[in-house]
Structures are given as structure tokens and as C-alpha cells.
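Before I ask anything, let me first share the structure, which is written out below as C-alpha cells.
Here the complex is missing one protein chain, while the rest keep their positions.
Letters are used for the chains, namely A and B, taken in the order the chains are written, and counting of residues starts over at 1 for each.
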């Protein structure tokens, strides 16, 4: 979008003005991904026995609100429920005249009012029925949101279909003051634009300057001969290169490598500053001194990137490999050449005359451009080798090169459950013994879901939700599942924390409070946006929010 | 709420603070209070004078600097200080009210002093600002100018610069620009 900005006084379009505050976070590319996405919300799955009409689904609607506003392409609501009186005390996207009508249809209508750019549709049938009639239904969406609990069979069907189609799933539970949600990503989920702290991406190459930078440093020869003005405006990068050159002459060509040497080197730089100036020092020298410890470190590949290079997807490219892997493989080849990544090319601001700074900036930019061209060349030869029909765009190569050091691949895990894989159980168990952890809430939600499933399937009476004996049996069973190897692992205190967590859920008999669902809808939408735009780093993979103590915790379950 | 209040009353006994009855009047603002303190802690030499057009409004005043040494000796330079209600989170706004020939002050009266902008911190006080202002007249700084011509003169020909300072202070013209007469 920045490129497309009009040069004239006309200014931005009305759409750019409407979305201005978010474009500053995810730019035109993120906005485009968002506008090309359609989100499916499965907001309930039938009643819980005769007493409850089932999931009230506020959290799902609140999540959609935060996706419709920034301009998601479209949404589909699946919800067989009709609007009842309690819905009106919970759901902002329903009004008096909605009573008795389809909740899917009514919430869809009121959500669409938020943004005329967004398309929305609704289905007042259970998801299982819809998919039976229309097997491609799920694959027409780019993200699936589920408001739990839903029947085990529906959940399994949705998660499997999503996984088969490479579609992420967010499964959310919100009860009383607490909530939890989990993100199921595809097995391999790469992110290029992770937006790390700019400080951590700085790559100045002072210890191993390329020819042009080295030459620029070498041109600083006789600092003593400069007048005060010139002396106080030599960019600190060149000062460091100059003093490094001097250091190497007296250290057999070696650069300062340990803390002691760096401290000595720093003193050497410091002693070069003139102190008889009006300010009693020089800002450029101050900047140079401050940069010694953080900028004079040999390059080392982050372990996350090393793992990516070693992944099967990177090593064994196929004709239909995703573009991410083609570029990653090209960058790996680039890296193997002299153990460096393409230069990001950005230069921090520093005390300098305009022309000197721009000249130095151009040296960095030119090198970055040259590295990109080299990677493009590698990409092209890979493409030729694989006989790929469509070429990767240079723009995508450029974005990858600029972000190379911090690209990330998340290995998606399934929506966790108590009786899931051994790893999940082990993490739950380990955290249960920690009195500061709120993992007990996750367990409480699992237990609640079990009880609801029993009611839905007719295996337990409706009153079970408020029956101490039923809850106790389920708590014992849950502890049994986690401690199959050694029941002594869960002591009385840990059990008490689980009991307390269930008590908090039982206050509303499994029902939602608007405010908790509004908060959770914000958190879930945030994750949805990160997944859809493929920018920033999404949750991996479960978050628990405790509104009683106003805190949250993340787990990889 | 009850819980909060019982905690409150306990604290009250410890501190022996009291509230007044009836309707309350406007309260001295945090910015006013801070300026009151800062003014009291000023150290003004014989070269500086402050004037308050309205003594009840201590957030707006004028500082006059009359250097007794250096190239600007003999002049009287007036600066307006405007302190807003967000002080000391925001720095005071300082402007020279005369057109003067100085490398760090431009024709619009903007002043380039680090602690008035990029290096301002709420722990700094008005005295630090005033000391910095005074210093500008003792040691004009050519290396980071606002008035580039004046800075170039200072750097390349100090004697010519001194002559220009004298001319400008007398209300004369330098490089085609007429300056305000600021001689005492």
C-alpha cells in the first residue's frame, strides 16, 4: 500500500483512512490476506438436555465482531439454536425482536451492520448435518472458530477436516469468570513476518565487513586532523571500523572477542573523544562506546532457523513445495557459502551529517539488494531444477531476506484434551503440582465438557450439572487419567485447586458471562488475525484466562 | 466496597490525615505545585532576571539573560516560558522573543537545547533548563545549529562571527537580515 500512495495532494482513499490505525500494524499485505479470508464459526451444537438450550455462543459472536470490524472477507455462522430470553441478557448482537428466531441468522444480520465491506451468511442447522449435505463446506473457509463444548463427534469431524485442508482451528470455552482456548495449526505453519523487536534484528557486520563497508571504514584515516565539527559527526559505525582496524594491528589481526578485550576496546574508543567541546564530549563517540558490547558479536544462526534448515520440507523440495520452502532452501544455500544470512540492510539513525549518513545507508542498502539478487538467483535455479510452473515473486524473496533471522515454523498440535496424547497429560500433570499455575482451570473445563457430553448423549440426567457427587466422580476420573503411572503425583493441595476451579465454573452452571466472553473474544480474534495475516507469532497452543485473579497463562499442550 | 472502606479507615488513623467538610474548592494542580517548588529552588545569578506578567500565574513567565562575559556580553535576551498542565511529564516550552543572531536559535525564536526536547526527563527542573540557556550564550555551539549561517560563521571565522554578533545586537543587518536591538 505504501508504494501505491498517490503522490498528489489527494491523500489516502477512504478505505485506507478507515483502516489507517490497523494498516500501521500489518500493512497492505496483511490487510489483503484478511480481506481474502472467510471465517467459519460453529457457535453451538444443540441443547444440553431439557433444561439448557446449550452453548450461548457469546464468545464466538464477540470474536467475529473483532474480525468484521477490521474487514475480514466474510464469515459463516452455524448455530441451530433459536434466540431465547437469556440470550438477550448476554449477547449484544441480538435485540428484543429476535426472540424465537434463528440465532445464527439474527447475529449474522447484526454483525454485518458493523462493516459493509464484509459478507456474512448463516445456517440454522447442526454442523454435522451441513457437512453431510455439502462435503466441501469446511474447505471453503480459511479459519474455523468453535464455541465449545460441542459433541465429541462434531469436534473430531471439524478438526480432522480442517487439518486435512490445512485450515487452522480455534476452539474456545468461556464460563463464568474464566475461559480457555486452543489453536490447532497445520502440522507445519511457517511465518516470515514475525515482527521481532527491531533491536534484535540489527546486523551491522562490523566484525566482518564486506568490501565496500571495509573501504568506507578505511577512508577514516586521520581523525586527529579533522576539525571539531567533522570529528563530532563521523558516524559511529565508521568510528568503530576505524578503531577495530587499529586494534587488529596490535592484536595479530584478531578482533576483540571476550568481555575483557571488549572492555579494553571500549576504552580505546572512549579515549578518542574530544572533551574540550562546548558539550564536554561528543555524541558520536558516546554512540560508538554504547554499541561496543551489543554490536561486536560474531554472527550466529538462531536455533529456530537452524531447525528450519534441517527440516525435511527444506531439504527435500518437491515440485509442489510451498514457496516458503523454496526461499528457505535458497537462503540455506546462501548461508552455507560463508555462514551468513542475507543482510537486512537497515541502518539505525546516528549522529552524522546528512550526506555521510545517506552514503553509509546506501552501502548497506546496496549490499542488501545484492544479497537479495543472489537469493533470487538461487531460487530460480531451484525452480528450474524442480520444473516449477510458477515463479516465486521477487517481492516475496525480498521480504523473506529482510526477516530471515527471525522466520519461524510452528508445528501445529491438535486441540488438546485430557485423554489426548501422553505429552499433553504429562504437561498437565507437571503444572498441576505448581501452586502458581492455573492449569487446574483447564482440567475443570474438560470435566465440565464430559458432564455435558453425558447429558447430551442421554447418559446422565439434566441435573448432573449441579450434583456434587457427579462432579466428584469426574474429578477423580480426571486425576486418574493424568496419574495413570503414579497417583501419588497429585497431592491434596493440587486436588483442592482442581475442586476450586470446578466450583468457579459451577457458579453459572456452565453458562457464560458477557464480559468474560468479550475479553476472550478479543484474545481469540487477536490470534485469528495473526494466523490469517501470517504476521506476528500466534499462540502455541493453549491459553487459560482467569478473570477471578485477572491473569492468564500459556501452555503447549 | 465495605472491605475497601475498613482498610481506608485503618490507614486514616495511622496517617492522621483529615478531609474538610462541605463543598470543596479547586485544588492546586500537580504542575503548579511542581513549578512553585522549582522556582523556589532556582539559583539565579546576577545575569538573570525573571518577570511574571501575572504573578498569580506562575506557569507563564519571561526569563531575561544578560551575559557578563563572552561574545554576547552587554546584551539582554528575553525568553518566554510556557509550562503546561502536563508538566513535568512534558518539558517547558521556551522561545526567544527577539530576533537574534545565534547558531542555536533560529529566526522564529526556536531554541535548540537537548533538555528542552529529546533529553527532557521529569526529574529535571527549571533550574537545569535555565543553566542550559545561560550556557548557550557563553558557548554557542556551532556543531549542531538551528541557524546554519551563524554556525558556519562561527566555525570558519570566529572573528567575523564576533563582529556579526556585535552588529546584530546593535540592531544591525547581517547577511541581509535585520536583527532586533538587544543591547542593554
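One rule holds for everything that comes next: a residue touches a chain if its C-beta (ideal position, glycine included) is under 8 Å from a C-beta of that chain, and two chains touch if they have at least 3 such contacts.
Here is the rule we use: contacts and distances are computed from a predicted model.
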### Task
Choose one: "NEDD8-activating enzyme E1 catalytic subunit", "Bromodomain associated domain-containing protein", "Ribosome biogenesis protein WDR12 homolog" or "DnaJ-domain-containing protein". The correct choice is the protein name in UniProt for the chain not shown.
"NEDD8-activating enzyme E1 catalytic subunit"
### Task
Just list which of the chains on display the missing one touches.
A, B
### Summary
Touch with the missing chain holds, among B:47, B:80 or B:110, for B:110
### Query
Which chain A residues touch the hidden chain?
1-2, 5-6, 9, 11-12, 14, 16-25, 56, 62, 65-66, 69-71, 85-86, 88-92, 95-96, 113-116, 176-177, 194-195, 233, 349-350, 352-355, 357-358, 361, 499-500, 503-504, 506-509, 511-516, 518-519, 521-523, 525-527, 529-530, 536-540, 543, 547-552, 554
#### Entry: Absent-chain interface as seen on chain B, which is shown
1-5, 7-9, 11-12, 15, 17-30, 32-34, 36-37, 39-42, 44, 49-52, 55-56, 58, 84-86, 89, 104, 106-108, 110-112, 114, 117-118, 120-122, 144-146, 148, 151
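Here is the rule we use: only the chains that are shown with their structure count from here on.
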### Message
Need the CA-centroid distance for the pair chain A / chain B, whole Å please.
### Response
47
### Message
Residue numbers of chain B touching chain A in their complex, please.
### Response
135, 139-143, 155
#### Entry: Residues of chain A that touch chain B when the two form their complex
227-229, 232-233, 277-279
